[in-house]
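Apart from one protein chain that is not included, each protein chain of the complex appears where it belongs.
For reference, chains read A and B in written order, and residue numbers begin at 1 within each chain.
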Amino acid sequence: MSASTNARPTAARPAGEAPGAPEFVAEGGDWAEIAAEAERLGEERIVVNMGPVHPSTHGVLRLVLEIDGETVRELRVGTGYLHTGIEKNMEYRTWTQGVTFCTRMDYVAPFFQEVAYCLGVEKLLGVTDEVPVRASLIRVLLMELNRIASHLVAIGTGGNELGATTMMTVAFRGREDILRIFERITGLRMNHAFIRPGGVAQDLPPGTTDYVRELLPNIRLSVKELQDLTVENPIFKRRQQKVGYVSLAASMALGLTGPSVRAAGLPLDMRKLQPYCGYETYDFEVPTRDYSDSYNRTMVRFDECYESIKIVLQALDRLDATPGPVMVADKKIAWPAQLSIGSDGQGNSLEHIKEIMSTSMESLIHHFKLVTEGFRVPAGQVFQTVEHAKGVMGVHVVSDGGTRPYRAHFRDPSYSNLQSTAMMTEGGQLADVVVTLASLDPVLGGVDR
Amino acid sequence: MGIEEKVPAGFMLGTVEKVVGLARKSSVWPVTMGLACCAIEMMATGTPRFDISRFGMEVFRASPRHADLMIVSGRVSHKMAPVIRNVYDQMPEPKWVISMGVCASSGGMFNNYAIVQGVDHILPVDIYLPGCPPRPEMLLNAILELHEQIRNSPLGVNREEAARKAEEAALAATPTHQMKGLLA
Partner (left out) sequence: MSERDDEKQSAAGAAKPGASSAEVGQRATASALEAGSQNIPAGPRGGRTQLEVIATHRGLFGVEGTGDTSGFGGLVSTIALPPASERPYGGWFDEVVDILVEILTEQGLDPEAVLEKVVVDRGELTIFVAREHIDTVCRALRDDQDLRFELCLGVSGVHYPQDSGRELHAVYQLMSVTHVRQLRLEVACPDSDPHIPTVVDTYPGNDWHERETWDMFGIVFDGHPSLARTLMPDDWVGHPQRKDYPLGGIPVEYKGAVVPPPDNRRSYR
């Protein structure tokens, strides 16, 4: 073994190597010298896997990080761990049953998927104008409450991932009130499948508007408590300000929508741009900031919660003033929306049963055909966008004239938002990855569908 | 001043199984295996309203080495299955599994190419909890059921005996789709 010290970075490197990367050739010599040389250069990249099971990745998300010390050099995102084949499954179910599937995509804010899908189906049917006002009011009420719930989860789990568990308990406490409202109206806390093509599944139980008004102060208090914990908190500010910055041009190029792009300064909100469900008649603002870092994204979410509470109050007043049906009048589409609570749970109301069994043969046939076969939707395709809590959600529905969707594709906002993670985090610190991801708020059910 | 006074010569008798069972059930630490919608309900169970902390279980360990219980909450895709098995294998004995929700118990509403039709294809499950998603109270019920199971579980030779008996019963049992005559 010769004692030659050939342990020096060589200039020659084979084709394909990254230029500037030093290369160490060891031909005999002292290993300690090579190690000292490497240490002197101070470059040591390791590949770390923040695997699908991780308390801080907001779900089953896999991040492969190439870090150099504490700095993230490269970030690659691995999705697909929650892929459920919902879109393909919807092709084997009727149009109304499709709602139960699409609801489970973004499970934190299920109403938005339901509304987007139902609006798309209604566009295909051509009954958008025949959906009763009360149904639209109920949809708006549920969507806005869901927006508040989704933001509470986002901010709460963000805090939890940073180690502030109290933020999660406070946020979920506020969310519990909202879930109680949902349970009262729809029967379920999550994944409701309440919004049907043509309207909603059933009318609000009596006393709901007063109940919501009663609980709104508690919800507002929870949001306010979260704000008190975060807005002027020096630790929160140090961790979140100037972290995960994305410019407006980059957001538009990458398809990043929602609170992130509103924090960058553009009031991109489908409720204002292309209103649906009567949003043009409500009085609310689209909050923006001027610099899209994690802190401002969280602040935008808080502002949106207050705006949503404003909309909820307006919706409640209108609901009190607008009695009426909650389903389209066309009996060939309208799912029987008269349900009531009987001795064995929720089911068809006795009046409805009396009607279909003794009074109207046609009602019976309609009920039967709708439940077994479903209605037929004329062939064609539409794209419906709604303002999801996390961004712009789009639904591309293709019909071939049958009782089932030929293709229902959901442009989920979290999927597109997650693309910008690499841009926001590369070059930053490892701990900032968690902060950025939390402020981006991906929900993996929507990402993987 | 208490029961110790009444017991003859100050001794109490019990079985090792009873004491160990009582100790084991008293603070079961779950591992963070929250996958989908059920995970949100699991997180809600940890919050003050439903408070899993009264059973000493609010500490969801991220490291499977510290955990006793895996609550598989949510749909298990084929891509995720090896990861779950990996985490399960890393958990030290004794360990239990609750499959929370219908997707984890049987594939749920997703009877398709992407979802493992029941996490019991890859893990031994102790408690199946249906629901889509199950309410936090239902999860607490499942946990209490599991506590009863843990409290009464046999040890040592008894355990092997019980496992053998369970396997024999399962092999001799009628398959579900051949259970006829139940409607009578």
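Simple rule for what comes next: a residue touches a chain if its C-beta (ideal position, glycine included) is under 8 Å from a C-beta of that chain, and two chains touch if they have at least 3 such contacts.
What you are looking at is a predicted structure, and each value in this text was computed from that prediction instead of being measured.
Chemist: Among A:36, A:235 or A:379, choose the residue that contacts the chain missing from this document, as touch is defined above.
Modeler: From the options A:36, A:235 or A:379, the contact with the absent chain belongs to A:379.
Chemist: Could you tell which one of A:47, A:235, A:329 or A:357 touches the chain left off the display?
Modeler: A:329
Chemist: Where the complex has a chain not shown, which of A:69, A:126 or A:427 is the residue touching it?
Modeler: Of the listed residues, the one touching the omitted chain is A:126.
Chemist: On subunit B, where is the contact patch with the chain that was removed from view?
Modeler: Counting over the whole complex, subunit B touches the hidden chain at residues 78-79, 107, 111-114, 117, 175-183.
Chemist: Kindly note down the residues of subunit A that lie in touch with the hidden chain.
Modeler: Residues 79-80, 83, 85, 87-89, 92-94, 123-129, 252-257, 266, 268, 273-274, 329-332, 362, 372-374, 376-383, 385, 392, 394, 396, 398, 400-404, 406-407, 409, 411, 415-416, 418-419, 448-449 of subunit A touch the chain absent from view.
Criterion: only the chains that are shown with their structure count from here on.
Chemist: Starting from the mean Cα coordinates of subunit A and subunit B, work out the distance between those two points in Å.
Modeler: That pair's centroid distance is 30 Å.
Chemist: Can you name the residues of subunit B that touch subunit A in the complex?
Modeler: 32-37, 39-41, 43-44, 47-49, 60, 62, 74-75, 77, 79-80, 83-84, 87, 109-115, 132-133, 135
Chemist: Going by the contact rule at the top, pick out the subunit A residues touching subunit B in the complex.
Modeler: 51-55, 59-60, 80-86, 88-89, 100-101, 104, 107-108, 153, 157, 168-169, 172-173, 175-176, 179, 189-191, 444-445, 448
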